[in-house]
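What you see is the complex with one protein chain gone and the rest in place.
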Amino acid sequence: MRTRKVLFLPAAAVFGFLFVWGLSGLPAFGDYRGPYGIVLAQVAVSERHATEVVGATTFDYRGFDTMGEEYILFAAVLGLVILLRQLREEREDEEEQQSDYDQRLEASDTLRVLGIGLVGPLILLGIYVVAHGHVTPGGGFQGGVILAAALMVVYLAGRYLAMKRVRPVPLVELAESGGAAGFVLVGVGGMIAGSAFLYNFLPLGEPGTLLSAGMIPLLNISVGLEVTAAFVLLISEFLDQQFVKGRDET
Amino acid sequence: MSFLPYAAAVWLFLIGLYGIVTSRHLVHLIVCLTVVQSSTYVLLLAIGYRAGAEAPIFADIPPETPVVDPVVQALTLTDVVVGATVSALLLGLTLQAQKRLGTVNPDEIGVLKG
Amino acid sequence: MTVLQAALLVLVALGGSAVVLVRDPLRQAIVAGIFGLLLALLFFAFQAPDVALSQIVVGSVALPLMIVLTLAKLARLRGSDE
Partner (left out) sequence: MGNLPALPVALPLLVAAALAATASFPWRRMADIVSLLTAVAVTVLCALLLARSASETLVYWYGGWQPRDGIALGISFVIDPIGAGLATFAGLLMSVALLFCWRYFESVNHIFHALMLVFLAAMIGFSLSGDLFNMFVFLELMTISAIALIAHDIGHRPPIEGALNFAVTNIVGSFLVLSGIGLIYGRTGALNLAQIGESLGQGTLDRLVIVAFALLVAGFFVKAGLVPFHFWLADAYAVAPTPVCILLAGVMSELGLYAIARIYWTAFGGVLGSHEAELQAILVGIGIFTALLGAVMCFLQHYLKRMLAFATVSYIGLFLVGIGLLTPDGLAGTAMYVLGDGLVKASLFVSVGILQHLRTRVDELRLWGLGRDLPFTGTIFVVGAFALAGLPPFGTFLGKSIIEEAALDQGYAWVPAFFMLASILTAGTVLRAAGRVFLGWGSVPESDPLSEQADLETEPEAEGARHRAPAVLFVPALGLLLMGLAVGIWPGLGRAAQEAAARFVDHQAYTTAVLYGLPAAQPPVWAPHALMGHGLLYALGSTVGALALALLALFGRNLPYRVSRRLVDVARAGSVRLRALHSGHPGDYVAWLTLGVAVLGGLFGLTLR
């Protein structure tokens, strides 16, 4: 540890100095006038009928990046599923005979009522955020996490079994893959329409309304689906870990 | 004063690295990695900021209003969500490390030496 | 730069340091949640509501939750080894 610090601290000092030195060549904070963002801010509303320029950039001008990002998420979730399932399968072999281990974790009635009251509004909020990604701040990424949180509340309010009924694993996996594939398929749609991959081939509609900006809402929905499924999978994989092992805690 | 955002970004990068280097717990190490990551967010958003400009959303502002750079925001917003899933993957590796190696202290792992 | 931005930047820098220096992982998860919230506030102050929204849902909810679940599992794994 000591030698490591001796190595690291001077190196970090030099690195920090260089970093600061380089950054001092930037325009002062607040004076940025780069052409890319200015052009996009000028044309996004008129050309894409999307009032949310960040959304238009994410899903249209630089939509190809977002496809890559979506697949990073996809790959990370697949990797985690592999990692944690192996742990769990070994456990299940050992503890197959114990099937009632989830009985213990029942929530109190108050918590349950509170939770159920929360689920509805959370789901509505999530759907709203996903659907309005091209109009107001938000979109598939943020809304997807909110929707996943709503499903987690179902778990918190009830029991694991309830949760299991709400999210049958194959269905969630299907949703995750569907979300990922959906993005690519919308991209292919642009090719079929006679232009390039991810060409915005749908009617643009009236700016500021729900049905506008062409394919952007569609991409938001597929990302929303992917993110919801991904986070439900992630968190429930971690939760499953708890349950399988939870039995021998007491 | 106008250098403060950049200084904060550099600081977060360095302190996060320091945490990784000195960490004695893999979960701690992973959280330090997210601190380094947040440095890149602060850096990108600070670069694209325009003094006195609005957020790049024309839902209720007139079309000619100056807005901050939308591109850096687009780059950052996806990365925030994706970064969390990457951390989840690393947390999964940590669980496996506890299971297979019996420890989550990087000082005690060292199977792959030489 | 506004006073709000400057104050948030200082808080974020301090928060990041705290996340690193708190060595107990469970406490660190809580500090990381607060740090995530501070970052989100900073992003709002930088006129980036989209990023701030991402940061709130991920940085101060999803990530701390996953960390806590991992720690709980780690404790159990450790218990079963002994």
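Labels for the chains are A, B and C, by order of writing; each one numbers its residues from 1.
As a working rule, contacts are C-beta pairs under 8 Å (C-beta built on N, C-alpha and C of every residue); 3 or more make two chains touch, one makes a residue touch a chain.
On a predicted model such as this, the values are computed, not experimentally measured, just so you know.
The chain not shown here is in contact, across the full complex, with A, B.
Residue-wise, the contact with the chain that is not shown comes from A:19, picked out of A:19, A:141 or A:231. Of the residues in chain A, those that touch the hidden partner chain are 4, 7-8, 10-12, 14-15, 18-19, 21-27, 32-40, 43, 60-65, 67-69, 71-72, 74-76, 78-83, 86, 169-170, 173-174, 176-178, 180-181, 184-185, 187-188, 190-191, 195-200.
Touch with the hidden chain on the side of chain B covers residues 13, 17, 20-23, 26, 29, 33, 36-37, 39-40, 43-44, 47-48, 71-72, 75, 82, 86, 89-90, 93-94, 96-97, 100-101, 106-107, 109-114.
The rule is short, and it goes like this: only the chains that are shown with their structure count from here on.
Judged by the touch criterion defined above, the protein chains are all mutually in contact, each touching every other. When the interfaces B-C and A-B are ranked by C-beta pairs in contact, the top one is A-B. Distance between chain centres (mean CA atoms), chain A to chain B: 16 Å. Separating the centre of chain B from that of chain C, both taken as means of CA atoms, is a distance of 10 Å. Residue positions 29-30, 52, 54, 137, 139, 141-142, 145, 231, 234, 238, 241 of chain A each touch two or more of the other chains.
Looking at chain C, one finds that residues 1, 48-50, 54, 58, 62, 66, 70, 73, 77 touch two or more other chains. Interface residues of chain C facing chain A in the complex, by the touch rule stated above, are 1, 48-50, 52-54, 57-58, 61-62, 65-66, 69-70, 72-73, 76-77, 79-80.
Those residues of chain C that touch chain B in the shared complex are 1, 5-6, 9-10, 12-13, 16-17, 19-21, 23, 25, 28-29, 32, 35, 39, 42-43, 46-51, 54-55, 58-59, 62-63, 66-67, 70-71, 73-74, 77-78, 81. Residues of chain B that touch chain A in their complex: 2-7, 9-10, 13-14, 17-18, 21-22, 46-52, 55-59, 63, 67-75, 77-82, 85-86, 88-89, 91-93, 95-96, 99, 107.
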